[in-house]
Each structure stands twice: as structure tokens, then as C-alpha cells.
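The other protein chains are all here in position, but one chain of the complex has been omitted.
When the chains are written out, they are named A, B and C in that same order, and each has its own residue count from 1.
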Amino acid sequence: MEASHLEKCLNLVPQSYISQGQQFRASRSNLVRILLEKQKLPEESWNDELIEFLLSELAQLDSNNALGNCGAGEREGRVYSGLVARRNYRLVHGVGRSGDVTAVQPKAVGSSILNQLCTKLTLDFIRIVGARNAKSCIIVPMATGMTLLLCFLALRKRRRGAKFIIWPRIDQKSCFKSMMSSGFEPIIIENQSDGDELRTNVTEIMESIKRVGAENVVCIHSTTSCFAPRVPDRLEIATICKTHNIPHIVNNAYGLQSSKCMHLLQQAARVGRVDAFVQSCDKNFMVPVGGAVVASFHDDGFLSEVAGSYAGRGSAAPTIDLTITLLDMGVAGVKMLLRQRKENYEYLRDEMRKIAEKQNERLLETPHNPISMAMTLSSIPGRDSDITKLGSMLFTRRITGARVVVRSTEKSIEGHVFTGYGSHSNHYPHCYITVAAAIGMKRSECDVIVKCIDKCMTSLKKISPHKGSLSCNNDELSHIEDDVTNHDV
Amino acid sequence: MEASHLEKCLNLVPQSYISQGQQFRASRSNLVRILLEKQKLPEESWNDELIEFLLSELAQLDSNNALGNCGAGEREGRVYSGLVARRNYRLVHGVGRSGDVTAVQPKAVGSSILNQLCTKLTLDFIRIVGARNAKSCIIVPMATGMTLLLCFLALRKRRRGAKFIIWPRIDQKSCFKSMMSSGFEPIIIENQSDGDELRTNVTEIMESIKRVGAENVVCIHSTTSCFAPRVPDRLEIATICKTHNIPHIVNNAYGLQSSKCMHLLQQAARVGRVDAFVQSCDKNFMVPVGGAVVASFHDDGFLSEVAGSYAGRGSAAPTIDLTITLLDMGVAGVKMLLRQRKENYEYLRDEMRKIAEKQNERLLETPHNPISMAMTLSSIPGRDSDITKLGSMLFTRRITGARVVVRSTEKSIEGHVFTGYGSHSNHYPHCYITVAAAIGMKRSECDVIVKCIDKCMTSLKKISPHKGSLSCNNDELSHIEDDVTNHDV
Amino acid sequence: MEASHLEKCLNLVPQSYISQGQQFRASRSNLVRILLEKQKLPEESWNDELIEFLLSELAQLDSNNALGNCGAGEREGRVYSGLVARRNYRLVHGVGRSGDVTAVQPKAVGSSILNQLCTKLTLDFIRIVGARNAKSCIIVPMATGMTLLLCFLALRKRRRGAKFIIWPRIDQKSCFKSMMSSGFEPIIIENQSDGDELRTNVTEIMESIKRVGAENVVCIHSTTSCFAPRVPDRLEIATICKTHNIPHIVNNAYGLQSSKCMHLLQQAARVGRVDAFVQSCDKNFMVPVGGAVVASFHDDGFLSEVAGSYAGRGSAAPTIDLTITLLDMGVAGVKMLLRQRKENYEYLRDEMRKIAEKQNERLLETPHNPISMAMTLSSIPGRDSDITKLGSMLFTRRITGARVVVRSTEKSIEGHVFTGYGSHSNHYPHCYITVAAAIGMKRSECDVIVKCIDKCMTSLKKISPHKGSLSCNNDELSHIEDDVTNHDV
Partner (left out) sequence: MEASHLEKCLNLVPQSYISQGQQFRASRSNLVRILLEKQKLPEESWNDELIEFLLSELAQLDSNNALGNCGAGEREGRVYSGLVARRNYRLVHGVGRSGDVTAVQPKAVGSSILNQLCTKLTLDFIRIVGARNAKSCIIVPMATGMTLLLCFLALRKRRRGAKFIIWPRIDQKSCFKSMMSSGFEPIIIENQSDGDELRTNVTEIMESIKRVGAENVVCIHSTTSCFAPRVPDRLEIATICKTHNIPHIVNNAYGLQSSKCMHLLQQAARVGRVDAFVQSCDKNFMVPVGGAVVASFHDDGFLSEVAGSYAGRGSAAPTIDLTITLLDMGVAGVKMLLRQRKENYEYLRDEMRKIAEKQNERLLETPHNPISMAMTLSSIPGRDSDITKLGSMLFTRRITGARVVVRSTEKSIEGHVFTGYGSHSNHYPHCYITVAAAIGMKRSECDVIVKCIDKCMTSLKKISPHKGSLSCNNDELSHIEDDVTNHDV
């Protein structure tokens, strides 16, 4: 309540009460002032009221919420449903303008401030989690894959004539799609085995560059966060990019949650070249699917070109969700989440090792992968289809996200046939199951997951192969089974 | 409340009460049944409770809301903030899967049903407003411009080697951007004057095709809804497309609100070829910015190819907002909105004519434009910069969306220089102001707009040119002025 | 957003945007300022955002919401459930202090302001609807009946030794209960027939006073709003009270919605004595059940004594609901509601007359009752139990609130036996059905009600008496039937 308003209440409550109210008010007002001044994450979590207060204050700066506003155009922020207005905090003009998804809108001052502010808070987050030298970022209201695509489209203007994207293979459909939809041609670099790990084949990258000519390479498209036994791509890619003057776009999909991924990135930018790194909002910030963040260690205008390649205004939903979440977390919350994730990773790894031993399996040694881990599935008798049953058994027991990978899978995407699809490799020697320790996971979830895998494996071994005498109806499950082994992240 | 649950309350209230409760329950349950069975807009508006009930029921089918669910993957629908969970109705998995933005997700049965259902309701809407033969549609969680871009990218696979998009000029930045970002080369067809109207130059289109060869044309990209004095593109484009076997993508940005635009489309599909027509969610359905609808008169798989070009999952926000809104409208609401818009258009046109006469101006005769209208600005003394002041004067008086267009404007977008930018023409003979009668506009808004334009023009004429003695501070306004005459829709 | 906060955003959006935002902000701020300054109903309805903004601003003045607050007492406004906190706008300290339900609380400055403000707005409402000379009012978080009881308890201190309450009979259980629970003894004044109307028997009141002695009368407890054929009590009661120096408490339960009731009250206060008039919040303001308003034409301290008789703090729910509603209505809304109600009354009366004629019945002539009306039920064959079936038939057809009154009913309440209970009279000559035109009723409801009564009567006449061959199961309905003819308002 504005100080002057409170003074009007003098005939309702005594002056001493008013003074006290002013004091309470000032504390809250101070938090808002600090946020807008510093444009960094608050140290401590903001409570829900304060967050909603800020959003409501911003909304009233948008023309559609201004008293007496009349709309003479075709896009005036009119909202039919009260439910819709409410759930969007009346911030309805979206973000950006037709030419630039980060541009401010004269009709929507509040939405514009919100979007800018959210960008600053997100940048602060990125620095806190490890990319201390990050200089700028933009929030794009599209999936990670689409955002990678947008980066590639933006590069077209810088790399006239270039048509190849060098891409160390990762069996994640939308990564591949992002290149295919862009109209460029991916050069797929098969991964190299290094113990159990699958790692970047640097030599093959260099050879590819030599083969097609650096000037014909749009960019190298590398990956940090990925499913074991693949591990984050090698630092050397950045050096190669620097040496050959090739843009380097990093798919850091869920890497913000891992200090290892972030330090790798930070290091890569220091010794080599990183033009932009792209991350998913939902996977890192625990918000609904819908947005991605493109960040950069430079202020070289590339992010503006990416933003300027988005044709039209975008949904403000990712911005709203992200802002709420970042204020709700505060620096303290971010650090706690990261610490808990790391602890869960170690706990889950140790527990998985125990059941691996018990089941005569082996937890693959993938020390470079800080999030995902894989356990061999060699003790289950029968054909691959018997092994993949484990996936659907887990799914119907409400364990989601565990992936069973068998060697035989072939998959054709946009005309390219991938052998051993799901394993990031043409000939990985093991069938395996992956589990991940992701941000926000609870310790109790680790326990249930491990116990359930153990139990399902034991059951599965008891069933004669190909009998399908599982408790759950196989026909009904066929779809899901297909889906859960489809690796369509 | 499930019938069996209510029976448990027999020791709390008498049987007769239970029976009555069952009856009330059954009425509501029946509405839900009909919706899911028919998958069409309800005749009458649903109330907010029922809408939220449906969303909550759907949300509980998603794995992240299932009791006892454990997440072992990297994307498990975890939401940090209660506010975020709540405002998204706990529908957090987004829409689509990595390869296809319309695909169903095994982890998110409720979200998947919602998205499919929303598509059906939207299709019903499209048919109701005039495209009776529409066969399918998809909802894309991106701006109209980005969605056009997605269509072009999808066409790449069908039109290997083609690189030109024929585009009757419309001075709307994101339309142009959508082509530039796609990497194709637009062939800009200058509009033809026809009285006051600017219309498609069919001859030039035909010549362009002859010049580059039909097989090298990715598509013709035409436009229906636009600012006067431009009018919807001519039907002949569809015939040309059919004849030359060229895809035809129509930008129907805010055309769903006009039965004229819709009948034009319907007619075009009947006599010629229309591969897809794209429309903005916010401009037609009165929802927040963020989504677009691609619709087709065929079941020929093109929409699937468009959906399959979206790399990754998308935000469910457009789907949620659209579903709520469509249920809130019902068929009755849709029809009322369309009728009111038409009446407002006629009223606004008549009122604008009156002040035009009073101000010694002329309302341009653009009978083919059913939404927007323009009035000349020839009586304001001084240079163009004096005329554009009208725009900022209106803006500061809370009239948003009126556009002042002067002849002198040159604008360079992505390297192309447009003469007379904003007027869709190199040499339109008048300066003018446009106003539109858009869906959801209130009659009272028409009155205020007309009165305010009248008043501001009168004020403006009194000021000596170039003195800037307007009541509002010119420096402060310079930004906005620039913005509001920027025509960046 | 505070002006100084907005200035911090200068690096996010241009100065011109900030200025415009400030302007929007100022408009809204101005509405709040006027409200707090004038403490009267706003002329125009406030929108939901503004209402919630005010509540949120007030809530932050309460200690439980103050940052860094520590509670060392036993009542610190802690709330366990986030849902509960949210739905109560975090205003959890209730209203009043242990000794006075209107007192301000040092721990809850915001709640205290809200309560005081609500009182002022309510007083303004009361004046607007006709009691122009009303001087003060209090909001009591209890039912009308309990609030009447509180008035009687407060009178005890002023009327030591007195033990009778003179009460013109109204067959409304809680009115009678309010007296019985207070420990005083009601002297029931049987109503007089005047044509079809039942009116105050002034002579009997005077005789009663003479009989028990004015000094032994705690108060006269009269009624305005009531079911036809009873009509508001006569003005003369106020004169008698003045003459004999007897307090006068008026049960104006739902009389605020009728200008006739309000003018009667205003007149009574002018020519005689009215100590307080009590009204229900839900029935007059369209809020949930739970509160009542005690108002007075004097500033004589009686209301403070009533407030001071409430032992403990009360729920703030009625205050919150009432404040929201009054701001949502505004003066314009109040006037519209009253006008519509009056028009509905006339419409309903005319339509009921038509079906009365059709059904060979008669609409009772009760011109002094401005809200309720009654139609005879003499053409339905059979016993009383056959006639009362009409009530349950209507109820199961979702017509609620219509009352069927038969002559035979005897009812014992707290030991007193009322003959002809429901008809306010020992020997009213007709069976009848009552319907009312209450505030907020829609025209379409009138139509359905009339049509349904007509139809049910026709059905009922076709059935042989005592056969019970109605479409609805009689056993199941027995409870409801009993309830709906129970007249337990």
C-alpha cells in the first residue's frame, strides 16, 4: 500500500497502527526495490504473495489492463475467459515484437520489463551454477530442439553457402530433427568407446572438416548432458572450432543442473570457442515444458541474431513460469537443489551398484557422466523383446523415465537409418538400463526406483522367455512398451 | 463425485439427499460425456467450475500427478513452485514428443487427450466460422510467423531444390521474416491499385512463375486478413497454384473472425489449391499470445509433416488457454462474437465516415477488407513527422492499435529495402490512419476511438508545424512514436 | 508498482515506456486513494484485479505476513494449509478483539482497516438503498438470528429486570429461537387479517404493554421483510416504542433489497423509535451465509454495546466477502440490482396472476409485501399431504425456495406450539404457495418458475389423491418433502 494511501486510514485505526503498517510495507517494498535494482536472484526465496504482487504490479503497466484503454488494432490483448486472464496474471501480450523475440513492446511495458528481468535472473542463475563468465542469455518460448534450429537458422546469415553441421552422435530425436528441419546436412560423428564410456571421436571431426572444408561447415553441434554410457563431448571440440573459425553450438539440454557440465562449458569457452549453449527450461528449472534458454559467453550480437530470427511474438508462459520459479528458489534454493541432486546421484549410483552385483550385472563405469548411469542387462534370458519388457514393467509400476536399451534396434529418422538406436553407437556391446539423478528428485524416489528394478528383474528372470506370462496384459502394454523404449526424449 | 462415493455418505445425510445429489451430479457428468463423445464445441457456454473440473480430471491422468510416481529420467514433470503448478493446472508435460508436436506422450495421457481434444474443438470452430470443408488442423505453440516458417521448412522435403516463395507484398515484418529465416528467397509481388484498394497483381505472379520455373517455387504465400487499404489476396492465386502444381500457404492471421475471409478460403480450396492456412490464436480466439493454428481442407498428410518438423516438445499453454476459451464460448458465444464484430465494423465505418467528412478527409473505399479501414490524413499541415504525431497523441490517450501511415517511410528488413513501408505499396497516394473492428471490441470503444481521433486531429491542426507544442512531452514520446508507427505487428 | 521501483527498470525498457507505465499506475492508484479518502462505494464497479490488489495490500499490514515476524503467543495467525491462506487472502486474524467484535487489533492492522472500511461501505449501501439517515452500522460474523440474540443480550444491561420481548408473529424459526436462547420470554402477537394480508395487531401490542408494564418489556421485535401473505409490520410500533420508552429492534432480514422496506424503516425512525435494524448479509448482498449487519439511525452507543457483547474475535470471512462484493457492485451495480429486482417482482406477479387464473386459483392481494407473493392452492383435490406434494415436485424439478403452506400444520418449537405454522396465523383461510422476487434473480428464472408451477399443478390434478403415482419416488422424497414444507428459513 502506498504510504499516502495508508495515511487516509487515520480515521479507521490509530496513528501508531498506521506507522507500524508503514514499517511492514517498507520491508516488502525494499525487497522489490533490491530486485529491480540489482536484477539478480534474491538471496532468499520470495514468498508466493510477494511474487504474485510483483506480477500483478507489472501487469497493470500493460495497456490491456489500463483503465480506459480502447483498442483500435487487431491485437489488443483482449481475453475472453476470466480463467485464462487469471492464470496468465493478465500478462497477455506475449514477449517480443514481430522482428525480435526479445524486443520490448510499447503496448506491454509490464510484460517487457518482466521478460527483460527474467533474462537477467536467468543469467544470474547460469553464473551461479558454474558458467561464471556467461555474458548474456535469451529466453526462447520454444522447445530445446526448436531453439537449436533457430540458432542454426540464425547462423545461415553468418555462414552463407555453408551447409554441413558436424554432430557427434547422440540418440535423441529432436537433436537430429533440429538439424534436418533447418535444411542443413548433418555429418554424423560416431562415438568412440573408452572403457564403458562412449566419447567424442575428435579425429573423425577433424577429418570431416578437412573433407568438406571449414567454410562449408555451418557449425559443430556438440552435447553435454546425455544418457550414459555416452558422456559429455570433449573439450577439444571448442579448440577445433576456434582454430578453424567454425561456430560452436552446444546442446546443454539439462546441463545447468550439473556443475561438471557447467565447468566443462566454462573451460571450453576459455580455451576454445563456444558461440552459444542451449538449455531446456523444464529440465533445469522445474517448470512446465515450453521454453529454452540460449546463453553466450560473449556480447557479440549472436544472441540478438537468434532472437531476430524468431518471426513474431512468443508466448510469455515460459517467462512467467521461470520468473516465478527463480524468485521462489532464490540463491539459497538453487544451491540446495544442486547439492541435493549431487548427493542423490551418488546415492543412486551406490544403490544401483548393489543391485547390479545382486543380479549378476554390472553398473557401467561412466565417471564423466554426472547425471545418468547405466546397468547392464545380460542376465535376463531370452531375446531383446524379453529384455525390453523390463521397461514396460517399470512403467506400469509408476517408474517413469528409466530406459531399456537393446542392441538390435534400428531406426530411421527423416531418411537416415541409425543402427543400435538408443545406445548412441552402432555396436555398443551391452544391453542396459539407464536411470538418472535429475534436479528435484527425492531421496525416497531413488529407493523406490532401485527396489522396483531389482524386483522386476527378479520376476522377469523367473518367466520362461517368450511366454509373456507377465502380470500385465501385453497387448495393452504394446503401445507403451514401444513408446518407452523409443528414446524419444 | 462418483456415484459410489456418494453412497458412503449415507450416515451423514439422508438417502433422499443422496439421490438428489446424484441427480445434480449426473447433469454435469452428462455434459462432459457429450463433449468427449462428440468432440465438438458445446452449444452453450460451460461455466468456470466445469471447465476447471475437466482440466483437473485430465491432469490426474498425467504421470507427474499420479500417486506414488517415481521419476528415473531427466524430464519427469517436476514443478518447483506451487504457483506455477497451480496456474498450469498441473499439466506440465507440454504437447507432442520429440519428433512431432501433435504426438501423444505415454507419460502424459491427460495432456495428450487435452491436446487432441483442443484440436477437434478448434476444427469445429473453424468450420462454424465458415470453412465448412476444413478437414484437419493442428495447434502449434509458436507465433503465426514462426508457424508459417515451420510450414515452409516442412515444404522443403516435398520441394527438393525449390528455393523461391512468391509473396504478394504485405508490410508485416514477421511475414517477411518467416520467409527469410527459412532460408528461402521471397519473390515480392508489388500490389496493384484498384480504386483505393491495393490488390493482388496476378499477372506479375504468373510472370514470376514463368521466370523461375514452377518447380523452383516452394510455394505461394498469400494473405487474407490485412490492414486497409490492402485487401485479402485474390482467389486466382489458388487456381494458379492448382494449375502449376505449386503449394499454397495462406496467412489467415486474424481471418477466422471474418466470415468473408473464411468464405474466400473455402472458395479458394474449392476452385483451386490451398495446402494450409495459418492463423494466430490470440488474434482470433482472444487468448494470450503464443500459439497458432494450421488448418487444411485435406487429410493429405501435410499437417503431419508440419507437426513433424517441430523439433521437441512444445508449451501446452496455448492448448490450455484455447480449450478453456472454446468451452467458455460454446457455439452460442462464437456466433455472438462474430455478429457483434460485424456490427461494430459497420458502426465504426459509418462513424469514421462522419468524422472524415467533418475533418475534410475521406474514408478510403476498401469494401473487400472486412476488418480494417483507413481514413486519409491530407488536411494536417506540415511534414510527415507532423502527421505521425497523431499516432503518438492517440497512444498517450490510451487509443492503442491505430496506425498512422505516411508515404515517405523506407525500411530495410534483413537487407531488403521496402519503399513506402507500412502502406504495402511503393507509391500509395495518401497518408492515412487505419483502425480495425476486431473480435471482442466493445461498442463503447468504437465511440471513444472515433471521438479521440477527431479531437486529436483538431488539436493537431491548430499547432503550427514543427513547433512541437503538444501537451505531451515529445522527447519522452519519441520512442513510443517510433514504435507505434513502426508497423511491427 | 511504486514510482521509485519503476525507475529502476530504466535499463530494461526506455524512459518513454516507464513514463507511460507511471501514468497507468497512477490511474489505478487514484481509485484506491479515493476509496480510502471517501470511504464510500465507488461509483463504478472495481475490477477483480484491483479488488485483490487492495486485499493483498491490506494483508501485508498484518503481523503474520510481515517479513521476519516471530510469534511468542498462542494466537499468531499461523496457517497450516497454503490453500487456506490463499483463499483467505492471508487475512487470518479475524475481526475484533476479545471484548468487542469491532475493535481494532494491533497485530492485524490490515484486517482492522478492512473491517472498518467494510463498515463504512456497508453504511453507504444502506443509505443508498433508502435509509438515508442511517448513522452507523456494524458487521457481525453470525447469522441474522444470532445477531438478533446478541442485540437482546446487549439490551439486558440497559433494561435490568425486564424479561419480555413483544413479537408480532412471524413463522420463521430462527426469529423465535433468537428470543428463546436469550432467556427472555416472547409475547407473541397474533397477526390481523386485512383483506388477504396479515398485518400487525397494534391494539394487542398496546394491551400487552399495559398488561406486563413497559419497564418489563426488553424490546419490541418487529419484522419488515417476510413471506406473503404476511406484510411488513406497521409503522405504529415505532411510535408506541417512542411513547412508552421501549427499545425497538427490527428484523429487516432481507429488506435492504426493497426500497419500500427501507422507506418504512426511515419513516419509523423519523416518527418513532428504532434502536437497531438487523439484516442478513447473504440475503441482501449476495454473499455466502455467515454475517449480519446491525444498523442504527443514531450514534447513541447501542451498536457499541452490541459489539461489546460478542465475546471473542470473529471470522473475517463475512467482511472479506462483503468488501469484495461491494467494490464489485459499485453504486451503479447496486442501483441496477435494485431496479432489476423491482421489475422482476412486477413481472413475476403478473405471470403468476395469469397462471392463477388458468388454474382456477387466485393470487392473494398483498400490496404491502414488496418481495414475496402467494397464490391459493384450492383447486388441487385431496388432503393437505396431496397439496404439499407440489412443493417436492417443484424441488425435484430444481425450483427451490417455493413454499407450499397448508392450514393443518402444528409445530412445537422450544415448547411453544404454533397452530397453522408457516402461515403466520392460527387460521389463515387458504392453502397457498409463495414465491419471491429476490435480489439477483434472473428474468429467465421467473419464466421457468411460473411454467413449472403451472405444469406441476396440472399433473397433480390428474393424479387420483393418495395414489402417489408421481414420477418421482415418494419414499425417497419424503425427507425432502418434509424439509421443504418445514418453513425453516
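Points to keep in mind about this one:
By our rule, a contact is a pair of C-beta atoms (placed from the backbone, for glycine too) under 8 Å apart; a residue touches a chain by one contact, two chains touch by 3 or more.
Worth saying up front: this structure is predicted, and the values here are computed from it rather than measured.
Contact with the chain not shown here comes from a single listed residue; of C:1, C:35, C:61 or C:92, that residue is C:92. The missing chain, though absent from the display, is touched by one residue of C:8, C:368 or C:403; that residue is C:403.
Contact with the chain that does not appear here is found for just one residue of C:312, C:367 or C:429, C:312.
Although one chain is not shown, part of chain C still touches it, namely residues 48, 51-52, 63, 66, 68-84, 87-89, 91-95, 97-99, 105-107, 141-146, 148-150, 153-154, 156-157, 172-175, 177-178, 181-183, 225, 227, 253-254, 280, 282-283, 285-291, 308-318, 320-321, 324-325, 328-329, 333, 337, 371-372, 394-395, 398-403, 413-414, 435-436, 438-441, 445, 448-449, 452, 479-480, 483-484, 488-489. Along chain B, the points of touch with the absent chain fall at residues 1-2, 4-6, 8-9, 11-14, 17-18, 20-21, 24-25, 27-29, 31-33, 36-37, 39, 48-49, 52-53, 56-63, 65-68, 82, 86, 90, 104, 106, 109-110, 112-113, 116-117, 120. Against the chain not shown here, chain A presents residues 14-17, 19-20, 23, 82, 396, 473, 476-480.
Keep in mind that, in the parts below, only the chains that are shown with their structure count from here on.
Central chain assignment: B. Criterion: smallest distance from chain C-alpha mean to the mean of all protein C-alpha atoms.
Averaged Cα coordinates give chain A a centre that lies 29 Å from the centre of chain B.
Chain A and chain C have Cα centroids lying 56 Å from one another. Between chain B and chain C the centroid-to-centroid distance comes to 48 Å (mean Cα coordinates, whole Å). The residues of chain A that reach two or more other chains are 48, 52, 63, 66, 68, 82, 106, listed in rising order.
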